[in-house]
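Only one protein chain is missing from this complex, and each of the others stays in its spot.
After this line comes chain A, so read on.
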Amino acid sequence: MQLTTWLRQMPGRPFRGAGHRTALVAAGLPLHLAVVPLWLWLLGAMAATVRAPAAAAVTPLPVLLTLVVTPLLTTGQRRRYRALVGKDLPRPSANAKSVVRRLTGRAWWRQVCYHAVAGPLLAVLDLVVLAVWAAAVVASTVYVWIWALPSQWRVTDLGYTAQAAYITAGGLAVLFLGPRLTDALVRLETRAAEVLLGPSRTEKLARRVADLAESRAGVLDAADAERRRIERDLHDGAQQRLVALAVNLGLARATLGDLPEDARKVIDEAHREAKEAIAELNDLVRGLHPAVLEDRGLDAALSGVAARLPIPVRVAVDLPRRPSPTVEAVAYFVVSEALTNVVKHAQATRADVTVERIGETLLVIVADDGTGGAELAAAGGGTGLAGLAKRVASVDGTFSCRSPAGGPTVITVELPCAP
């Protein structure tokens, strides 16, 4: 920064915004002191009780009054910050509606603590800061006060100018100190207000968890939508083109009777390749997101998966109501991936799939009669299982895999579904 600019800005800098902050401190004073009379009353009442036990009946009154004025004072504090520094104090969660719940809630007692204990202490600091400001203003303008005195005083007190100069210098020094002091106090007050009037640490964490859960659900939904989009694009594009190609090759094979043997072989080969490519693409696209899952639910979609496997698979799905699309997609993915693993690694001769809804849990069991020894760890074929476990964890489900060496393997997955 240029030296000249710095010099020009320097004297004003500490004072920028100081007016608002000082006003904040000044406005805080009555709010912070509001409870003090009630405490004094309480002390008086207690003293009276010592002298005459009959007066004990009065002692709960100031305490009750403190409880009553607490919400009013809190509102006052919020207004003070909003109006003077444009700041919104964070609110504790507003889920406790009934008065009883509120009175027993921690938020309430933190408020009482703020107004009854922190308030008076802060009031003392408010007073000190305001006094410093007052002293600084008075001292730095001492010459004006002197000129307001009768001229006779200046004549009798010669040499006052030197003293007045010292006082002015001191006053100016304190004047520059004022904003820093105010700032420090405002920081302290804001902190106290945030801690005691705002949400507690537990509440903040709970809110954070809720926010994260929401954003995670958003990410999952977005990924799901993306899979559907890819599925649709492939279905409307590559799959239809390949089928059309295979149809044309089939037509050529059927109608071109007088082809040389070599050409016929080439066409046969191309026809077969095209059909295999269709089958492969179908499996791939269906794995992304089967349309039938959306239309008819898990039972229909899982029967489709099971039917395409080389080993016999029994599917039993008992779902009186359909779970959410995300849970359905996870369950579908888990079963189809688990069955693929069974075929690849387990050397099983059969498999069983059971999907049941028990209360608010979707229970998915995939069992096979294979060789077992499947492990969740990354070793060997375990990566597929780890992927499954992750996918299940993404919707807060639980995943367990029992697979003793020699088999059988049973994968159990529980997925929470909202009621």
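Please note the rule applied: a residue touches a chain if its C-beta (ideal position, glycine included) is under 8 Å from a C-beta of that chain, and two chains touch if they have at least 3 such contacts; residues count from 1.
One rule holds for everything that comes next: contacts and distances are computed from a predicted model.
The listed options are "FAD/NAD(P)-binding protein", "Alpha-ketoacid dehydrogenase subunit beta", "Response regulator transcription factor" or "Multiple sugar transport system permease protein", and the UniProt record of the chain not shown names that protein "Response regulator transcription factor".
For the options A:210, A:307 or A:393, the residue in contact with the chain missing from this view is A:307.
Touching the missing chain, out of A:110, A:204, A:227 or A:275, is residue A:275.
Set against the missing chain, the residues A:65, A:127, A:192 or A:292 yield one that touches it, A:292. Contact with the omitted chain, checked across A:165, A:184 or A:247, is made by A:247. Taking the whole complex into account, chain A touches the unshown chain at residues 232, 235-236, 239-241, 243-244, 246-251, 253-255, 271, 274-275, 278-279, 282, 285-286, 290-292, 294-296, 300-301, 303-304, 306-308, 312-316.
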